[in-house]
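Right after this comes subunit A.
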Amino acid sequence: MGRRQLSHHFDNMNYHWNWGIFLEQVQAGEETYLDWLITGFGWTVAVSLTAWTIALLLGSIIGTLRTVPSIKLTVLASCYVELFRNIPLLVQMFLWFFVVPELLPHNLSLWVKQDMPAKEFFTAVLCLGLFTSARVAEQVRAGVQSLPRGQQFAGLAIGLSLTQTYRYILLPMAFRIIIPPLTSEFMNIFKNSSVAFAIGVFELTFQARQMQEDSEQGIETYLAVTALYFICAFIANRTMAHIESRTRVPGFITNDK
Partner candidate 1 sequence: MSFFAQLDFTVLAPSLPFLWTGLLFTAKLTFIAMVGGILLGTLLALARLSPIYTLAIMATWYVNLMRSIPLLMVILWFFLVIPLITGQPMGAENSAIVTFTAFEAAYYSEIMRAGIQSVSRGQVWAGQALGMNYRQTMSYIVLPQAFRNMLPVLLTQTIILFQDTSLVYAIGAKDLLKAAEIAGKNYNRPVEMYIFVALIYFLICFALSRLVKHLNSRISIIR
Partner candidate 2 sequence: MIDIRNVSKWYGQFQVLTDCTTTISKGEVVVVCGPSGSGKSTLIKCVNGLEGFQHGDICVNGTSVADAKTNLPKLRSHVGMVFQHFELFPHMTVIDNLTIGQIKVIGRGRDEATERGLKLLERVGLKAQAKKFPGQLSGGQQQRVAIARALAMDPICMLFDEPTSALDPEMINEVLDVMVELATEGMTMIVVTHEMGFARKVAHRVVFMDQGCIVEDASKDDFFGTPRSERAQIFLSKILSH
């Protein structure tokens, strides 16, 4: 189609452009749509960062457990990873929100279902955190296993215990090696936080759907939300790049581009 035909077609699409929509008030309230989007951004960032913290801590532990000599621990850690990797994130979200409260002892169950503040937020954070921790665990495992076997022997040979060898020798290097895939996971967690809309967290995707319905300006809405997700990805990427440059070991070339 020629350019004139294309814009004519867009006009004929029965789509009414309105870039000022962000400053207009919502149908049933005092806020502007921009307020909605800012709220969404805030919740996305809050959920993602909190979940990432959990994912890093837990994932590092589980990942390390998969590399130790004890068979029981390895199997336990493997089951953990397999469980969280073979169920879709959205299904896990529903499980945490609808099923787990029923599993709790009676009083606790009632409290969670009725009185718990920010129930959706904590559920989403727990779900996303554990889901991502399984993936982080795999990265940590790969990182540790990529180190030369001699490193572990050298640590043990000078008298360090296995725990100390991991803490002072293996893990510091393993983490530097896996910074690129971890960056990927960090960016993924911002994307995956969108799934929390399904249980009522007011994050970006939730706001996107709400605003699209309310304002009938879907394209402007989605463009803005997409841009905000880009910003999240950009911040995540730059943060990890900063960490990488601060922790770089001179002379040790890791995953060089």
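As a selection rule, all candidates are chains of the complex that A comes from, given by their letters.
As a working rule, contacts are C-beta pairs under 8 Å (C-beta built on N, C-alpha and C of every residue); 3 or more make two chains touch, one makes a residue touch a chain; residues count from 1.
Just so it is clear, the model here is predicted, and its values are computed rather than measured.
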{"item": "Candidate from 1 or 2 that touches subunit A, complex-wide", "value": "1"}
{"item": "Residues of subunit A defined as touching candidate 1 within the complex", "value": "12-15, 82-83, 85-92, 94-95, 98-99, 102-103, 106, 187, 190-195, 197-198, 205, 208-209, 212, 218-219, 222, 225-226, 229-230, 233"}
